[in-house]
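Missing here is one protein chain; the remaining ones are kept as they sit in the complex.
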Amino acid sequence: MSTIAAYVYRHGRRVREASLTEDGLALEPGEFVWIGLFEPEEHELRTLQKRFGLHPLAVEDALSAHQLPKVEVYGDELFVVARTAQLDEGQIRYGETHIFLGPSHIVTVRHGSARAHTNLRAHLEASPALLKHGADYVLHGILDFVVDGYLPITDQIEEAVLAMEHKALDAFLSRDEIRALFQLRRELLRFDRLLGPMEEVASRLERLDFPCVDAEVRPYFRDIRDHVRRVGLRVGALRETLASVFEVSNLLEQQRQGAITRRLASWAAILAVPTAVAGIYGMNFDYLPELHWKYGYYAVLGAIAVACLVLYLAFKRSKWL
Amino acid sequence: MSTIAAYVYRHGRRVREASLTEDGLALEPGEFVWIGLFEPEEHELRTLQKRFGLHPLAVEDALSAHQLPKVEVYGDELFVVARTAQLDEGQIRYGETHIFLGPSHIVTVRHGSARAHTNLRAHLEASPALLKHGADYVLHGILDFVVDGYLPITDQIEEAVLAMEHKALDAFLSRDEIRALFQLRRELLRFDRLLGPMEEVASRLERLDFPCVDAEVRPYFRDIRDHVRRVGLRVGALRETLASVFEVSNLLEQQRQGAITRRLASWAAILAVPTAVAGIYGMNFDYLPELHWKYGYYAVLGAIAVACLVLYLAFKRSKWL
Amino acid sequence: MSTIAAYVYRHGRRVREASLTEDGLALEPGEFVWIGLFEPEEHELRTLQKRFGLHPLAVEDALSAHQLPKVEVYGDELFVVARTAQLDEGQIRYGETHIFLGPSHIVTVRHGSARAHTNLRAHLEASPALLKHGADYVLHGILDFVVDGYLPITDQIEEAVLAMEHKALDAFLSRDEIRALFQLRRELLRFDRLLGPMEEVASRLERLDFPCVDAEVRPYFRDIRDHVRRVGLRVGALRETLASVFEVSNLLEQQRQGAITRRLASWAAILAVPTAVAGIYGMNFDYLPELHWKYGYYAVLGAIAVACLVLYLAFKRSKWL
Amino acid sequence: MSTIAAYVYRHGRRVREASLTEDGLALEPGEFVWIGLFEPEEHELRTLQKRFGLHPLAVEDALSAHQLPKVEVYGDELFVVARTAQLDEGQIRYGETHIFLGPSHIVTVRHGSARAHTNLRAHLEASPALLKHGADYVLHGILDFVVDGYLPITDQIEEAVLAMEHKALDAFLSRDEIRALFQLRRELLRFDRLLGPMEEVASRLERLDFPCVDAEVRPYFRDIRDHVRRVGLRVGALRETLASVFEVSNLLEQQRQGAITRRLASWAAILAVPTAVAGIYGMNFDYLPELHWKYGYYAVLGAIAVACLVLYLAFKRSKWL
Partner (left out) sequence: MSTIAAYVYRHGRRVREASLTEDGLALEPGEFVWIGLFEPEEHELRTLQKRFGLHPLAVEDALSAHQLPKVEVYGDELFVVARTAQLDEGQIRYGETHIFLGPSHIVTVRHGSARAHTNLRAHLEASPALLKHGADYVLHGILDFVVDGYLPITDQIEEAVLAMEHKALDAFLSRDEIRALFQLRRELLRFDRLLGPMEEVASRLERLDFPCVDAEVRPYFRDIRDHVRRVGLRVGALRETLASVFEVSNLLEQQRQGAITRRLASWAAILAVPTAVAGIYGMNFDYLPELHWKYGYYAVLGAIAVACLVLYLAFKRSKWL
């Protein structure tokens, strides 16, 4: 059984539990029911579809998951899809929450690793003055809950990006670090992709005149939109930062290669002196006068040492060494 | 003969076959005819043009193919062009489906490798309650069918991109793999290009008040738009991923080149020691005292070995080796 | 004399030639005159300006050329500028066609290498049923003619891009090929630049309610817009392809450089063995026992060969050779 | 106590101090109160909320900070968030100023390092003719004050960018300079990010008909928008400049590497001559006639010198040296 909870509310207070039957879902005027499902069986959703007249296209979406965040109007009904994200042992898990909102009912369908709504329900029931707004206020509560879940993810990614940035500037990136940089970039891309449609969902709920959403509740959706936008701007800045970490790593590695090339060239030039000179005096000519000088060997050793030193200082001065 | 099928429907049920003649296309009120053609001859389309008053510009498009996806209104008629794509032995084949929609007729014209509509027709006829909506519901069915064909392509490209990504991170790309990366990128570009106009087609059919499309059928086009958008977002993410695989390959190759350069420099320096020393003692000076020492040879061999070892350890410590 | 042709039409049929004088341009109700000029003298345009009340700003544009494609309304007149492009011995030549459209006149002014309208006029006169639409249909005919001229250019550039792409993937680009790649990119940039404004011209003529353009003729401009858009999408794809040919060439050249560096390093290491060993045994120590062994020379030769072979195989196994 | 100042104004002149109590905030018709708070306690804001009916969502924002710049309408109230930036010992410090604007009150809440409004208040009180406009004119004054604070920051960053640009063109960038370049780029990104929303705030206050903002005051917000836009364009240009400094550094370093490679190759070739020749004459063949020539040694030395000179001149001519 996938039902998590189903309760009837009146004047902002829980009045009784509901059961997913024709009778169990009967409502008095002024009451609304909030039903929470987790990866339901098809027949469960079909029962609710019959009772509340849910639109077949929306029910189909809610069964199959893999939807983008969206708000859809079917007659006097609203169908909302939100994308959830949560940290699970350092990994981001994505899920979906589908919400059917009618004049006197709200049905939520969770897919994937979405966090349970138990605490959320308790939290909302603790403020009857607000819950009195009705099912549309519950919709706000759920979206707020979903979007609050983005914050720890952004924090963690930000930390990882900052660490990567420091590494890239302090030392040269190893093969594994370049790989990690790429993975981070991909994680950000994936996360960024859900923010645009989520912001649009909140923005439309605030701006447009939808059925079942009262005017007093609409500013609350603006609050959610602001939250998503803030996350989105941070993520956007992180993406730009990572992109320029790539560029700066490139430039640093190139600069380093240049420095090494110049150092190698200097030492090669310095070492060429003894090699060339020794080669000359290693020739077997019968008549090669220097070979017979008394201090020829020491003179040559000294000349080699002087030449090497001169070169060394010259390179040192031009900063090649 | 290019006609695939032509049947008349009443109350969502097939009532008789139609023939492409004046008489064969006569319709009672409440009936509509669905005619499916595959790469028709000009005269066949001209017959239908006369019978249903199809606009000459639309007929011309339907004859020549090579159109972009679009929706056009001619008087109380609709002309829709959809781009089809299918896998054929691992290759993507592109085609076009042109649709004329009138108050009591729908004519489809397939070009290229589009899959036949036989199964689609059977599938739609199996739900008379929905087919009762009329020819506009058939239009939805066809577009849905076309767009469903995009999914296996996206899946296959995604697999190829993931494989390429793993290769690029695990080992260095060979010449052939770089070539394959480029081909994949081009394939994605080509596929991405049909998604934008297709999304616009579905979106306009949902949002705008077109002739021959009833209000109850419009949400069905939203469903198609969502499907195309989902494919489009996945393709967009794959394109960004491939672009950053290019960048990361670049950075990895550069990092590797740097590592090799440093290694080479180290070994060159180590090998310079015996060469230089041996050069010195290969000189033919009359007076070169070390040559006459008893253990001169061993001393020099030892000195060379020690110098090489010291250099080796120094390079090891600075991570050049 | 720059007049190409000037004829009066009634009911879609040519009824008489017109001369550029007050009398020669007198029209009965239901008639319109189509005047074609090629790089006219100022006084010729001034005559027409007086007769038809052309706006001075439009006349000035038509005299000087160097306009961007645009549609302008002056009172109940329309002034349209189209950019022409044609192949002339493998080169793209750009020109301009300016069109003044009034209730009963259409004046075309061609600049640059635009193709003559003789065939176009014959083609339009061949369908009096369509030409009956009046001067606005002639406007459509001219724009259609201009845009049809883009196709062979796109075809030729596409061929060149494909050839370049194959070269870049199959072999390494030479200096001259890189230069040709750059030229192609520039040609594409230049051609792409005229497509945006041309599409806007056609699109506005279809969407907006302009004077002198009847509702029945407007769908014909949509056809032109589609044509331009198609060309534009192909050109856009070619530009993206060329841009990634640049990137892939870069990556391939870098990969090749890396491979060569590794090969050089391998051979340098292998050759370092005989050099170092021979250096040792070329030293002149009095006491160097190996020199006096009977098979010392062969032993050393053999040791060198073995060491080189071992290195060779090691490099072979690590794919550096 | 976090209250900075609270005064009541009538006809553009300060008439008395207000205290944050029920009585202390009583106002006559034609009066408005301007209350300035710095990082207030929750209970302080709650008092004002009760007195002026501030919306709970706005109060929550004002308590927690971390908002993006925005304008929000709650009933006949306005809630504005502005981002402040100031230089503090060469570092940019970011802060926030939240403003509640009602028909007869304006409450400002400063967070972070925002500069105090003491001088601003004195400045506004100095022009009673303008302050007579009421609380909306104070809103303008505060936003103007905030935006004026951006100027010294832009100036300082511009100076740093110009210095960096000169360095990059005059000499080669060191590792530390590349790092500084990156830091500057990030600073600019961060600063640029607050400009877009700030411009939107000013632009909406000018264009839209908000409660509590009179028509005569609206042009003043346009002035602020222009100021932000100007800063934004300068910052945008600086970002593009820095990006192309990256590119040009890359190209310069590559060009330099190429020049060094060619120089090294030249010297390697020149030094290869004595090495090869000396090697030949160092061989121990019994019969090697040149060794026994009288001036063999000098001839060889001369030949080496000539060959080296020829090579040197050849390289000089081809600009490799």
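Labels A, B, C and D are assigned to the chains in the order they are written; within every chain, residues are numbered from 1.
Going forward, contacts are C-beta pairs under 8 Å (C-beta built on N, C-alpha and C of every residue); 3 or more make two chains touch, one makes a residue touch a chain.
On a predicted model such as this, the values are computed, not experimentally measured, just so you know.
Trainee: Among the options C:13, C:166, C:207 or C:256, which residue touches the chain absent from this view?
Mentor: Among C:13, C:166, C:207 or C:256, only C:256 touches the chain that is not shown.
Trainee: Which one, C:45, C:195 or C:283, makes contact with the chain that was left out?
Mentor: C:283
Trainee: Sort through C:55, C:123, C:167 or C:218 and give me the one touching the missing partner chain.
Mentor: The single option touching the absent chain is C:55.
Trainee: Out of C:14, C:46 or C:70, which residue would touch the omitted chain in the full complex?
Mentor: That would be C:70, which touches the missing chain.
Trainee: Which residue among D:27, D:280 or D:307 touches the omitted chain?
Mentor: Only one of D:27, D:280 or D:307 touches the chain omitted from view, namely D:280.
Trainee: If the hidden chain were put back, which of D:9, D:52, D:145 or D:220 would touch it?
Mentor: Per the contact definition at the top, the residue touching the missing chain is D:220.
Trainee: Against the chain that's been left off, what residues of chain D make contact? List them.
Mentor: Residue positions of chain D that touch the missing chain: 169, 219-220, 222-223, 226, 229-230, 233, 237, 240-241, 244-245, 247-248, 250-252, 254-258, 261-262, 265, 268-269, 272, 275-276, 279-280, 282-289.
Trainee: Identify the residues of chain C touching the omitted chain, counting contacts across the whole complex.
Mentor: Contacting residues on chain C, toward the hidden partner: 55, 57, 66-68, 70, 72, 74, 172-175, 178-179, 181-182, 185-186, 189-190, 193, 246, 249-250, 253-254, 256-257, 260-261, 263-264, 267-268, 271, 274-275, 278-279, 281-284, 288, 290-292, 294-297, 300-301.
By definition in this document, only the chains that are shown with their structure count from here on.
Trainee: For the Cα fit of chain B against chain C, please give the angle of the superposing rotation, nearest 5 degrees.
Mentor: 70
Trainee: Count the residue numbers both chain A and chain B use at their shared interface, divide by all numbers used there, and answer same if that is over half, different if under half.
Mentor: different
Trainee: Between chain A and chain D, what distance separates the C-alpha centroids? Give it in angstrom.
Mentor: The answer is 25 Å.
Trainee: If you look at chain B, which of its residues touch at least two other chains?
Mentor: 250, 254, 256-257, 261, 268, 275, 279, 282-284, 288
Trainee: Looking at which chains touch which, would you call it a line, ring, star, complete or other?
Mentor: Per interface graph, the chains form a line.
Trainee: Dump the list of chain pairs that touch, please.
Mentor: Final set of chain pairs in contact is A-B, A-D, B-C.
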